[in-house]
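Could you have a look at this structure, given as structure tokens, before my questions?
Note that one protein chain is taken out, while the other chains of the complex remain in position.
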Amino acid sequence: MMTTIEMERIATPVNREPAESGKGTSKISVQNFDFYYGPAKVLHSINLEIPDRRVTALIGPSGCGKSTFIRSINRMNDIIPNARAKGTITIDGRDIYAAGTDVVALRRRVGMVFQKSNPFPKSIYDNIAYGLRIGGMHNKRELNALVEKSLIRAALWDEVKDRLHEGAFTLSGGQQQRLCIARALAVDPEILLMDEPASALDPIATTKIEELIWDLKVNYTIVIVTHNMQQAARVSDRTAFFMLGRLVEYADTKTIFMNPKEKMTEDYVTGRFG
Amino acid sequence: MHRSADDRLFRMTTGIFAALVLLLVVGIGFELWRQSLLSIEKFGFKFWTGRVWDPVSGEFGALPFIWGTLYSSLLALLLSTPIALGIAIYISELSPRMLRQPLSYMTELLAAIPSIVYGLWGVFILTPIVRKLELLTPAALRKFPLFSGPPLGVGMGTAAIILSIMVVPFTSSVAREILKNVPIAQREAAYALGATRWEAIKVAMGYGKTGIIGAVMLGLGRALGETIAVTMVIGNNPQISLSLFAPQYTMAAVIANEFTEAADELYLHALIEIGLLLFIITIIVNALSRLFIWSTKRRLVNIISIPPVVEEEKAA
Partner (left out) sequence: MSYSGRRKIVSAIAEALCAVAVILALLPLAMILFYVIKQGFTSLNWAFFTHMPKPVGEPGGGMANAIVGTLILIGLAATMAVPVGCICGIHLAEYPDSRFASVVRFAADVLNGVPSIVVGIFAFGLVVLPVKRFSAIAGGVALGMLMIPVVVRTTEELLRLVPTGLREAALALGATRARAVFTVIVPAALPGILTGILVATARIAGETAPLLFTALNNSYWSTNITQPIASLTVQVYTYANSPYDDWHRQAWAGAFLLVMITLTLSIIARLAVRGLERMNRP
């Protein structure tokens, strides 16, 4: 897969001191979380602890609320009119739904990659530099260094290093998605939310993304929504099974797939529905 | 057999009417050229560089009118573009849902007012206001060419103001369409990186950049051809001046004012030659504008996306 040199480069944090919290402890704590679109309640009393620097997968049939849930972690749902949240989600002990929360700062700590890649109609370089620039970084040298680091982390550097100033749309679908990952990584988030990141990609590109996730978890807490159970099984440490807006079961991935406690979970992972 | 023969007849008959429209446009260009031949032959290129317009002595130089048209339209663009874009952004991104319809309707109302009414208001209401402003201009500013000259009220400045008001609804409604069609995914990408609302709006504007330029050009096309409202407030003096206070003259205005007074054929042909230039300029500007808008719309329509979550919940 990767050379030791490349793995070493990835293992060093982008521009952050080594984390204080140990691996595996709770990073995101969700308590009694409800969510409403207008009068319709779409998430019911979700209780969940997402561990630090692990990959947590959210699975479940269409419409079960996993996308709504993941978007609540970086408060992306705020831009949807008539959307309302109840309950708490704390990151490192601070409730992100408390009054007076700086949502802009929150979204820099919690990065997001979307189902369909959405690069800006700019150059590859400018896409990655975007987050840095709005954060106030304008020094050419610093930008160059961080753009390179982000692209290396997203396993895209070798493929684009000679054409950083070409448009993002000249890349293939899989490369665009990795570009979006690099863009998200550039602002140095602690948490990475991925909403079905590979669902629009071919198998080879999907594999590359999965490898990437595996390498990234050394430094980032990753929450990934997927409808592909094999992917969840391959890539994640913990898995949460959602159904009709409720959290049915949450355990180590091995347990969910080999030894689920709930019948509904078993039915779903064995393909009896969904 | 029977079917296709009647189909062909239908196609040909309706096609004749369609061809008529095409013929009309070509015909306009041809007629304009034909009816300005005397002037074209006599003055040639000097027509466009000559500064003297003296029908009595037979000297016809159209430069003052070209200047007046271009300057007034440029000023109108400078004034109207930020306002039109601000309106487009406000209505499509910032305003409360309930206000959207009424606000957009009221903006369209601006386009529905006949230009003679604008002219009337311009002459009787706006001009005195501008005159007062001109009188109040401090002496220090008066030294600049932009503000030099006697405070008459009528002049380039007043014309620019009226033109910009008339242009705003055109630019704004196209800009709104463009913004409406920028995929939400682009804004979401910006928000997810910690952008403020204004920064996300800038991303959307960047995405629709070409179309917005087209919208501005549409406004330009409108300003170039406006006749009545301009001629009532611009002063109708064929002089070339940077000053906003100075009365000047546009291509459309001189045609409107002097056409029926053109005693001899050369005079008439000179006026029509000005009309020919106006025709060509507006065709180019409008064609470019449509090109820009159309190319953006095509790109946007192909990549429409709805946040997956809303789709998911709607389906649930």
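Note that the chains take the letters A and B in the order they are written out, and that residue 1 is the start of every chain.
One rule holds for everything that comes next: a residue touches a chain if its C-beta (ideal position, glycine included) is under 8 Å from a C-beta of that chain, and two chains touch if they have at least 3 such contacts.
The structure presented is a predicted model; accordingly, all values stated were derived computationally and were not measured.
Across B:Ala76, B:Val130, B:Val154 or B:Val168, the single residue that touches the chain missing here is B:Val168.
Residue-wise, the contact with the chain that is not shown comes from B:Ile89, picked out of B:Ala62, B:Ala76, B:Ile89 or B:Val182.
Across the entire complex, the residue among B:Leu20, B:Val52 or B:Leu78 in touch with the chain not shown is B:Leu20. Counting over the whole complex, subunit B has residues 3, 6-7, 9-11, 13-15, 17-22, 24-28, 31-32, 34-35, 82-87, 89-91, 94, 103, 105-110, 112-121, 123-125, 165, 168-169, 172, 196-199, 201, 221, 224-228, 232, 252, 255-256, 259-260, 272, 275, 278-279, 282-283, 285-287, 290 touching the chain that is not drawn. One chain of the complex is left out; on subunit A, the residues touching it are 102, 104-105, 134-136.
What we mean here is this: only the chains that are shown with their structure count from here on.
Within the complex formed with subunit B, the subunit A residues making contact are 37, 40, 42, 62-65, 67-68, 71, 74, 76-77, 79-81, 104-108, 111-112, 114-116, 118-122, 130-131, 134-135, 180, 183-184, 187, 195-196, 244.
The touching residues of subunit B, when paired with subunit A in their complex, are 97, 183, 185-196, 199, 203, 206-207, 305, 307-310, 312-313, 315-316.
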